Structures are given as structure tokens and as C-alpha cells.
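The complex appears here minus one protein chain, its other protein chains still in place.
This part shows chain A:
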Amino acid sequence: MQFETISEFIKMDGHGLYVWLSYAIGVSILIGNLILPLFTRKELIKNLARRLRRENNAQ
């Protein structure tokens, strides 16, 4: 561990804002890239299932 206390870890010798901001951007882009396709999949399957039901009822 390079830091003695939590507040030192957060401050990072005055570079804290830069470091934490870039990590926040990085992590949110990574998570977004996993959540968005899962959300798309859910919507897609819901829509296709609805369309299939409609086709079956029409017959």
C-alpha cells in the first residue's frame, strides 16, 4: 500500500481530482458497455415475442 491514510489516498498529493475523475469516466464507460447491450437484448426479445404472439393469433 502506497498510502498511510484514507484521506491521503483520496487526495493523491493534490492530484486526486484528476486521478479519480479519469477513473470514474473509465469505469462508467466500461460498465455502460456491458449494461446497454443487456438492456437492448431485453427489449429486443420482448418485441420479438410480442410479434410472434400476434402472428400466432392471426392464424
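Note that in this section contacts are C-beta pairs under 8 Å (C-beta built on N, C-alpha and C of every residue); 3 or more make two chains touch, one makes a residue touch a chain; residues count from 1.
One rule holds in what follows: contacts and distances are computed from a predicted model.
Asks: Hey, which one's the missing chain according to UniProt: "Transport permease protein", "Amino acid/amide ABC transporter membrane protein 2 (HAAT family)", "Heme exporter protein C" or "Alpha-ketoacid dehydrogenase subunit beta"?
Replies: Of the names offered in "Transport permease protein", "Amino acid/amide ABC transporter membrane protein 2 (HAAT family)", "Heme exporter protein C" or "Alpha-ketoacid dehydrogenase subunit beta", the absent chain's UniProt record gives "Heme exporter protein C".
Asks: I need the residue numbers on chain A that touch the omitted chain, in ascending order.
Replies: 1-3, 9, 12-13, 15-16, 18-19, 21-23, 25-27, 29-30, 32-34, 37-38, 40-41, 44-45, 48-49, 51-52
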